[in-house]
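Only one protein chain is missing from this complex, and each of the others stays in its spot.
Chain lettering (A, B and C) follows the sequence in which the chains are written, and residue indices restart at 1 in each chain.
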Amino acid sequence: MFRKILIANRGEIAVRVIRTCREMGIRTIAVYSEADRTAKHVRVADEAFAIGAAPATESYLRIERILDVARRAGAEAIHPGYGFLSENPDFAEACARGGIKFIGPPAQAIRSMGIKTRAREIMAAAGVPVVPGTPSAARDVEEAAAFANKTGYPVMLKAAAGGGGKGMRLVESPKDIAGAWAQAQGEARQAFGDDAVYVEKAILRPRHVEVQVLADEGGNFVHLGERECSLQRRHQKILEETPSPLVEGNPRVRRDLCRAAIKAARAAGYANAGTVEFLMDAECRFYFLEMNTRLQVEHPVTELVTGIDLVKEQILIAAGKKLRFAPDGIRFSGHAMECRVYAEDPRAGFLPSPGRIARLALPEGPGIRVDSGAEEGWTVPLEYDPLIAKLCAWAPTRDEVIARLRRALQEFVVGGIATTLGFFKQLLEDPRFQAGDIDTGLLEQGFSMGTVKTALPRDEARLAAMLAAVQASRDSQRNASELRGQRASRWKAHARLSIAGHGGPSR
Amino acid sequence: MFRKILIANRGEIAVRVIRTCREMGIRTIAVYSEADRTAKHVRVADEAFAIGAAPATESYLRIERILDVARRAGAEAIHPGYGFLSENPDFAEACARGGIKFIGPPAQAIRSMGIKTRAREIMAAAGVPVVPGTPSAARDVEEAAAFANKTGYPVMLKAAAGGGGKGMRLVESPKDIAGAWAQAQGEARQAFGDDAVYVEKAILRPRHVEVQVLADEGGNFVHLGERECSLQRRHQKILEETPSPLVEGNPRVRRDLCRAAIKAARAAGYANAGTVEFLMDAECRFYFLEMNTRLQVEHPVTELVTGIDLVKEQILIAAGKKLRFAPDGIRFSGHAMECRVYAEDPRAGFLPSPGRIARLALPEGPGIRVDSGAEEGWTVPLEYDPLIAKLCAWAPTRDEVIARLRRALQEFVVGGIATTLGFFKQLLEDPRFQAGDIDTGLLEQGFSMGTVKTALPRDEARLAAMLAAVQASRDSQRNASELRGQRASRWKAHARLSIAGHGGPSR
Amino acid sequence: MKTDVADLGAGNYSVILDGNQYTVHLSPTGDAEYEVAVDGCVLAIKVLDPRSLAQRRPGSADSGTHEVRAPMPGKVVAVHVSVGDNVGREQGLVVVEAMKMQNELRSPKQGRVAAVRAKPGDSVTAGETLVVVD
Partner (left out) sequence: MKTDVADLGAGNYSVILDGNQYTVHLSPTGDAEYEVAVDGCVLAIKVLDPRSLAQRRPGSADSGTHEVRAPMPGKVVAVHVSVGDNVGREQGLVVVEAMKMQNELRSPKQGRVAAVRAKPGDSVTAGETLVVVD
């Protein structure tokens, strides 16, 4: 087994990986940019090395610097987390050349799955259902329009090198295709340095359902069930759960879906942990979307229903161990959900909200799991992803998970910066969400903090707020007076108050 | 279902019960003493009412005041937690008279199980194995000595009204029995207002194994497996786990043990959640010890391996619902452990350590559950039990649970007061503990913070400590200078340090 | 009504009104001004001291000039207008990036650009004025 692992990442996922290493008795090496010297992932590691300036291009994306630290510190393996270099085949290859084990799939699998058109080809050849589309990137807008006319609108334009919703455009009618083509190309070029765009038939009101797979380096495969990730904003997942409310009632669909995922992973020549993403329409027809060749943000929900530590399995597989689970040896139990807590202000259009976390109180008690990269007193830097914590809940049933999350959200306090906690409080009250009737458009169409009708808290709660404010004001005035050595001013207990309210459901 | 429940308790257990009520949509009423106005259990409740002065005898033990609040606030049921009035049959009866449902067993069951000699009688009659002993309280020391001579030393003297190790004495030889008798009587009188003492054959190196049972009010019973609670200090449990390392390898013993527990609960005329405690010798012979007619402190470990929320089941049973589980319908999965985090100083003989919690950082991540009654900035009052938090871990195997707890203990920070966190760090390294070779004497005999060989951290860690101290000192001096408007003093970077070390294992 | 306010420290208060308990989190946003969270809702509250009332000047809210400020700290990646440009309501003026997200700041009204105080590449703090529209 490895004695030392370098974690080529930051934030909650670096902390998450370090936790498992620590439990396995493996020494951990953190790397950090200038903006992250005081970050939690540095503090919980055994060793820590600076790798450059704040922008990721100067630090977390610098392959040579990271490998240099790995060599100097004696790392035997590197865990890439998600994002940054995790799906960069050149990094995987550079690790191999440097004699350091990359904890992830072979570079070849990353490379072929990274080119979306190539991945589609492989899957179609292997008999995995794919959405009808151009076989590879369209030459120009005319070829895209020709395909759209043949298949019928709406269609989806997608960056071939894409991911995370960048370089993606829905086109509803012929008149919009030229503009959308230019936008998709422009975004793709900016995000991936590659403006190749291909066309797919658009699945209406699709659900995003994915399957977690594990494969060892000896060619054994197992799936760990599906995850429903349809709740998205700007193509970014925001809440995930397992089992999928749609799939749950259809054992036959689940069987076919999970078999297709294993087939896809085999076709990709996969090893280690990976996720096969599918689009699913209302009739439960599913189509291969892409394969994520790394650990997913939302992996904890699978851990909660299976009891399996996915990071531990990743490390064991990378160390050459055989899979520890037979295909029918995994027990699934209950339901789990994850809320991604972002440093974003839902009342201001989800604007980023970096800054100092003045107060942090985490929820606790039965069925709650928190993975955070934040600590009280720490300043969330503005250079990176705004994900500061993941709140997960497990319970025997979906309804109980929702009740538990609702309870946990009342306990969860982040002071000093805006977060999406309040957004989740509202989301959990949404009848469509509660019924499991969700698709990837739910948050954009029927629901947003801006458009949803929000109510002020009831009168008594408002009064409580006022009283606390008066008290605080009185206290601060007293303190200020004392500091200045003046006599305490006469404070009128019946001070007048002005109140403006926004956001939040009524109790 | 109840719409409002009063929680007649404080601290972590009141918070724990409120969490489940909240998840069930039940409004909660907290009660608090003068010492607890700012306590967490008040803050997380929907309603809160003062019930008297700080000493429990003036507040949490005042039946009439609590019932008065229940009536005024419209509570339909009362959850008593553990301790305080939870095993007081008069309280259960007073609730019934007041038309308020007591969430617990019938008063009659509490009463008969509360008198230890009566409980023994009932169990012996029902065919549950009991330790050989005097059928009821011994008349005097001569009767006690006569029994001891007949059965053979060592024997145990026990308060008939006892519990929590009060009024208990081990007698190893005839010459000690007179002194022990006087001490046991004295303690029993002081603790319970009743000096009745009985004699039992002492089980050597016993293990404390208990079985969680649930019973509905229609006479259906189910067990939720055993818990191993042998790690005790002064007869107080300090770490609990399930399954028991001893019983785990003996399916026949487990079957017999759990059957005996159901038999005992039936014989007691039991309903709601309860625990049947047994002593077990090295040959796995087990003897009824007592029945705890309430929720146990250590109930979370059972929740972690079964996925069942015991408080929810308590409430459902009290509302007249039928048990939701068939005897063979409960799935047990993995292993769980609980560390009781006390506000006690293990480096000073476990002296109580009340005071202000200057900093609180809870462990998170996979497999960790925390139940705390404390918050940052809160002052632990000196009037009550020193339990401030329970740290639990779940993992597939016992070894993995220990590794996980070890990891979690590194993350768990309580600043401002001493706690038993450091003690657990050492305990988890103990080879006997790791091997599961534990009995109720382990902590008293072979292991204590005072007697165990403690090492200073390695040189480099000491150096790190020094550097931080120099830095802090420098900062504070600079701040002080700035405040006073003086010029910053010249600080010698090579300041001299004096160091004294105590406690803690080497890394 | 029976009221009881207890300071829990760090801007947290427990307020009990006739038995009903509310936990209130206050963040000061100015002199006697707070952002107050209660029941999962956020309220902006200003405590008006009778003395300070006397000193308040009549509001000058509607002068016609609007300052478009950075809503968050970040980096300016694009400036779409110059001084003297006529702009429509909701027209994009400046793009600021933070945490991998780009945000376009729009004109709050129809008018003329009176000042541009940012250029691409600038680091800006929250509340900094980037464009003034007359």
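Please note the rule applied: a residue touches a chain if its C-beta (ideal position, glycine included) is under 8 Å from a C-beta of that chain, and two chains touch if they have at least 3 such contacts.
For clarity, every value in this text was computed on a predicted model and none was experimentally measured.
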| item | value |
| --- | --- |
| Neighbouring shown chains of the undisplayed chain, as defined at the top | A, B |
| Touch with the omitted chain, as defined above, among B:Ala96, B:Ala282 or B:Val413 | B:Val413 |
| Selected from B:Ala96, B:Ala125 or B:Leu351 as touching the chain missing from the view | B:Leu351 |
| Positions on chain A contacted by the hidden chain, ascending | 29-30, 37-38, 42-49, 72-73, 375-378 |
| Where the unshown chain meets chain B, residue by residue | 343-344, 347-349, 351-355, 358-359, 382-386, 409-410, 413, 415-416, 422, 425, 456-458, 460-473, 475-477, 489, 491-492, 495-507 |
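Note that in this section only the chains that are shown with their structure count from here on.
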| item | value |
| --- | --- |
| Higher-contact pair (C-beta pairs counted), B-C versus A-C | A-C |
| Chain located farthest away, centre of chain C as origin (C-alpha) | B |
| Averaged-CA centre spacing for the pair chain B and chain A, given as whole angstrom | 38 |
| Between chain A and chain C, centroid-to-centroid distance (C-alpha), Å | 29 |
| Set of chain C residues in contact with two or more other chains | 7, 10, 12, 20 |
| Residues of chain A engaged with two or more neighbouring chains | 410 |
